[in-house]
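All protein chains but one are shown in place.
A, B and C label the chains in the order they appear, each numbered from 1.
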């Protein structure tokens, strides 16, 4: 019957009264079978800056679009530095309470989910404490400052038997999920090549201050942990694990002003001296061999003038190819040798249709969604995993693996040799 | 000092503590000078389908991103057909109450803003009643079924001295606002050409049912009122008014199944007979002469296979050109003859930076936003206009003009001649 | 067997000795069955400017790439204004002789093919004389200054029973031939929409002189005959004939300097007065209804800043769409609803493979060809038609039709009504 063929998108266009009859979970597979409207999960969050803003938005939005939700998020408490800052974050981002003491958050009895959006050096201790307190955990990426720390975190989580996810949000880009489907269903064939770059340009001005992200003690590494972590995780999802890596790093601007770096180490030192040493790389590049025989290249930089947030990947297989660019978030490029010989070419799929992952919950075809939506999908998946007691990916184990490879690349860059994982 | 040069985007990346100090209205000009946190505006809304979902989202989101907001929206009551449907909409979309009686909504003393997301034939009466009750009004586009009705609505609003806006949301696409800036500041020069198409393909299957949008009594017209209305409004904003038009329309599929058209006229008739007559056009095309001497073409269709939501415009002037495609919402194409002769070309501006309209309130550069954000910007502007008691565009007068030109095109198509506006 | 599957492109890469065994006509259907190496056709050409240069190149190149050729072109004589100019053209372009007297060329016994690359007002008389002298004729487009003249020319050619082709060279773009194949083989389905624009910007400077192309007596019309002629012919090839048209024209800059317009009327008048009247349109737009029910838009302008040679067409049918842009000559965009629902999108076919029209005669896949190659394909087809005594398109009848529609559009623009063809 035709009605069954009409996607939610089309329905939205014309079917006033049919809308809510149809909208329950369409476009998302395996919507929680036991979803109860009344079910709620209380959230406590660390961090109110960039990621805090994005995660808060996800908690506010999820239940309205993935309706009825697996469980409704209750935004209990937000935690961060500075009373005034926390107060404002609470008000703007929609949290019930605010605190500057994360130790309180992870211990509170009424918290079900601990969300760690803190800087990289604030991942380990709070996550372990939260695990020990029996909280489910979402932690921003990279999971830890290094693989050793990550392993500790994974052990704590495993021991506590809580759900724990690393927030590699690009796994929830609809176009990426579609790429995964194409690979899993054989449209790409045996994979030969991975090509991933994540290019930005926001610190190219030599006058840009020595902020915390440029200081190894606080950030762990530069674009390597920030950006390569992302594309490495995507390669893990789409291609598989790597067996060995060989990398190089470069710091183009070796000293930067301390003035303006408040919030990082700079605050205290700003008076004492003018310039501070950049202790992370500006660019990190590596080659990899995958366990399945594919070869790959990875590059992360903050010195690619004009590339604001250019996360571009390409996979070539024996039967087809896929390519994706985060700045054209809603599009997947796909080449298939199944097309007639005279009509082969990369096609641009506008991944916004009812048949596509997640997008049935949003708007009609061609009405694009944005970067922030990945977090909403992520929270949805995490809440579903909690309610249904199912495994979640990317798990803390995935986070450990990611940190391990990142570490190996840095070791390789230092030693000038290949490192096996 | 450098700090002043750092955009909110960059701040988000690194300035944990500076975030909220900076975020108040940056990226948006003329943020309400007298904004008070406590100020609230109570909203009553008609319609819970496609537009109802989009507007509801805007009310939920605005105050979190445009913080502090001009006034905080309070989602008081939603109104629509069917008790069960309204109850579900209320729950999913986040309204405090639901009703099936719009007359109650527009009269309620505690309502400040009436938002009309109903079908086109439900615009006139509720809007006039709301105006007479002193409510500020947002009405979906096209303003009315025809120019005569639109004029009545505009008169009622004028008489009541309430704020009233037609929800041509594409005026609040950042890339469109940037195009306007380029035009206003002389980068394009004297405008010679307008080229606008709005192409969709969602009713191309002849088995697609005779939904309300295909019935003239309910919808007024087909893609002409639905899609040409949009690009006509953009041309008004960017180029100016037209002096005369000449159009043609075509209905490619003249009869469609009544079955599946429930919610439209089909429900009752579905048993009686199998097929019903399509009474609106499937495509509407027109040429126009603008008052300023430019010439333009417009085309709206639902029969452009593969074009899901392809709203594409181009403007050529004596010094430069701009082009935009809704499916690449975050990008503006811009050609400037100010570039060196050997380096001229259309550049693709990723309109997601702190210096761009609205986007400073969202995410760092290159982190794209989506279609739904236009409504949030729209509600922000409307609330600001109410609080500051400033004019708002597109006004109901703009809506009247839009309806007038739409009517003239249909008259032209019928008579086979040019019609002066 | 594999060998048969290997295209000439691949062979070129690796098969040194197999090259010439394979190369004879591969990639071109119906290569002349009776081709004799010795067969030659002597050519006389009128005009040594833009088109003269392009056609000369085609005569020099054809036999080397379409080898063995249907017949080898012998470049006997070139004709034009000015002894010195003709002498130089002869030398540079590779002709055996030069003359300033076209009447001699069309009468010469040793001429088999007369190629008319003269300005529009020089098409009629020489072509008719050539036909009467029994010459095969290639004439540049538009065929004539108006439909009446074109009909006279077609009659002369028909009476003389010579082969005659209008040089609408874009019919020989490989991507266009592929589009035709897709349409003919049902990939596009029933056609609903044609959209064609041909945009240039080379006369936007008001100081640009009043050259012959801006004078009606010499050029017949402006971009209408120059550019709309082309896209109209493509629509005829790909969609079919139109039944009625409605157009508008505009002259944005009404007077221009005579100085610098030498070679046109300006030479004599340049001293007398400074400015002359532009007597052709700067832009011409029209809507059309096709005989098969499709609707279409056409636009030609020389005032689209940044669009150097932007000939862009799109066709939407019930099953798919094709789009083409002359500035990306080697690419065809193709949408097919035969693709899996989740993997639909416009694909970009790089039309440079052995399986594609003409391209097997050139280079391996991905090694693009250029605009000039259309003329080589055109001459190849024309020579083949002569040798095999087969019909050739676009014929002078096609040229007459083209002129008729162009005339009807201008009449429509003047009268402000639709004109039936």
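We adopt the following convention: a contact is a pair of C-beta atoms (placed from the backbone, for glycine too) under 8 Å apart; a residue touches a chain by one contact, two chains touch by 3 or more.
Values in this document were obtained by computation on a predicted structure and should not be read as measured data.
Considering the complete complex, the chain that is not shown touches A, B, C. Looking at C:45, C:77 or C:93, the residue that reaches the missing chain in the full complex is C:93. Across the entire complex, the residue among A:95, A:303 or A:401 in touch with the chain not shown is A:303.
Hidden from this view is one chain, which touches subunit C at 2-3, 6, 9-10, 12-20, 23, 37, 48-50, 53-54, 56-57, 60-61, 64, 67-68, 80-82, 84-85, 88-89, 91-94, 119, 200, 202, 207-209, 211-213, 257, 259-260, 262-264, 307-310, 326-330, 350, 352-353, 362-373. Across the interface with the omitted chain, subunit A contributes residues 189, 192-193, 195, 197, 199, 201, 204, 246, 248, 250, 252, 282-283, 285-287, 289, 293, 295, 297, 299, 301, 303-307, 316-321, 335, 337, 344-346, 416-418. The chain not shown here touches subunit B at positions 178, 181-182, 187, 331-332, 334-336, 339, 341-350, 353, 355-356.
As a working rule, only the chains that are shown with their structure count from here on.
Of all residue numbers used where subunit B meets subunit C, over half belong to both copies. The two sides are thus made of the same residues. Located most centrally within the structure is B, per distance between chain CA means and the overall CA mean. Measuring from the averaged C-alpha position of subunit A to that of subunit C gives a distance of 53 Å. If you average the CA atoms of subunit B and of subunit C, the two centres end up 43 Å from each other. For subunit A, the set of residues touching two or more other chains reads 350, 353.
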